[in-house]
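Here the structure comes first, spelled out in structure tokens, and everything after it is commentary.
Just one protein chain is left out here, and the rest sit where they should.
Let's look at chain A:
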Amino acid sequence: MANVPGAPVSSSAASLDLETDVLILGGGPAGTWAAIAAATGGARTILADKGFCGTSGATAASGTTLWYVDPDPAKRAAAKASREGLGGHLADHGWMDRVLDRTHAAVGQLADWGYPFPRDADGRERRVSVQGPEYMRLMRRRVKQAGVTILDHCPALELLVDDSGAVAGAVGLQRQKGGRWTVRAKAVVIATGGCAFLSKALGCNVLTGDGLLMAAEAGADLSGMEFSNAYAIAPAFGSVTKTLLYQWASFTRADGEAIPGAASKGGRSVIARVLTTEPVYARLDRAEPELWAAMRQAQPNFFLPFDRAGIDPFTQRFPVTLRLEGTVRGTGGLRLVDGTCATAVPGLFAAGDAATREPICGGFTGGGSHNAAWAMSTGHWAGLGAADHARALGVRALGNGTRTLRRAGGAGLQDRPRGGHGAAVDAGTLTRAVQAEVFPYDLNYFRTEEGLTGSLGRLDRLWADAAGAMPASADTVLRVREAAAMLATARWMYRSALARTESRGMHRRIDHAALDPAQRHLLTVGGLDEVHVSTRPAPVRADPVRLDRAEAGRELAA
């Protein structure tokens, strides 16, 4: 099917042609909260998921703790302060306050909807975590009850924009039913998650940065993409990248010798160092046996690989690896311009891991509790914001006659390239080439100017090829777009990492090992053919603290 970027959209080109007020891309936590908020507010709402709303994404497969803090001023202050230094003093106290409030309300809704929160020995309900399959099955049910139309197995390929540049819908594939879909919408929410580069981190292979690419093609920019090198511990043979229980692990070499300093928290880089030359083994032998049952009940899926491989992880050593979780457990993503979770492009909103989590995490991993709270909160606000935007547009047409819509997509969609070479690109080859730049610990975990510059040279050449490329066949267009999205994401990551000549949060520069107080700012990054980075001021601190060299050293050690 011809797909000329900039070409008008014709109804006949799609096999499913719908119009709506709000279109949500992605059906994980952020997308489902957005859908419920938009539909409950009276907006006609469609949710399109690449896979299946209810199983797609990092949360459904794994489960998560929640940044759920009682509205007690002292507890709230402690919750905010606990990550201030780790995050490199980049978080925003105003955002933290409203996310804590919103998350408290959302978790209360989950309880009202029947989520089976456990009770402690005193009979008190405990709301600090959710099991992934249970949580997302419930969210799917609530999305349907809200009257939202769910399109499962309908990956979006590109956004639609109107003559003013405002986002006005999307085009995608019906990968099980066949053919394409077109949804004309007055507002679009990007809730497609982060990018983990097909590393097989648990539940993360759906997360290839598709929404980041689509949004950038429409003109959106990103922030915090240097905070994108999250690696999680997993059994070397397996996919289960859940790290909470590794706080009870000891780490050893093949001969059984303890690895000094190796730990899940505060010593993961030591593990990465050793893994570059030899295997690392773990055993959860620091957990007292009376805790074993609770650990199993807390994380049933953590134990699946061990039970099935015939390993007792409490008493037997097993080899571990570090799988890249990229921006999923990092904090970078689309830049939000206001509290409605609008992006820089009119009509386009972002939520969850697709949006930068710097406002509540700064530069330190948002994995688990914070990302879950962020998804609930920004999902809700983005849904409301999109519904309000749609209402403000009112009866203005959705592209039928008065509003001409154009396709915004480029790389991998160029049947008739404009300035491109028009050759096919192989998704597998491109994906492996990108992975070769972002997986290695000595390139991404331990960053240097030399390493980043070398990678960027190769990645930029790959982009020059991909930008004008067409897919090898209609069957591979999704894989090609995923590869292009990972490539674009890698370039934003490394261009930002090169610009931040210090170590802050999870961003670790071997050649700039200290935190530089002069670089307490945020990095905006954007662009496709030319990637550009600029700085903007960090939020004003609520509680000014003295940041001297000694503190900088302590933060890095953390």
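Definition applied: contacts are C-beta pairs under 8 Å (C-beta built on N, C-alpha and C of every residue); 3 or more make two chains touch, one makes a residue touch a chain; residues count from 1.
One rule holds in what follows: contacts and distances are computed from a predicted model.
Trainee: Between "ABC transporter permease subunit", "4Fe-4S dicluster domain-containing protein", "Succinate dehydrogenase cytochrome b556 subunit" or "Aldehyde oxidase", choose the name on the UniProt record of the chain that's been left out.
Mentor: "4Fe-4S dicluster domain-containing protein"
Trainee: Touch as defined at the start, partner being the missing chain; which of A:21, A:84 or A:152 qualifies?
Mentor: Going through A:21, A:84 or A:152 one by one, A:152 is the residue touching the chain not shown.
Trainee: Which of these, A:34, A:218, A:295 or A:425, touches the one chain of the complex that we don't see?
Mentor: In the full complex, the listed residue that touches the missing chain is A:295.
Trainee: Thinking of the whole complex, not just what is shown, which of A:76, A:98, A:141 or A:200 touches the missing chain?
Mentor: Of the listed residues, the one touching the omitted chain is A:200.
Trainee: Could you tell which one of A:78, A:105, A:128 or A:513 touches the chain left off the display?
Mentor: A:128
Trainee: Applying the definition given at the start, please give the residues of chain A touching the unseen chain.
Mentor: 50-52, 54-57, 60-61, 65, 116-120, 126, 128-131, 133-134, 152-153, 175-176, 200, 202-206, 235, 237-240, 244-245, 291, 293-301, 303-309
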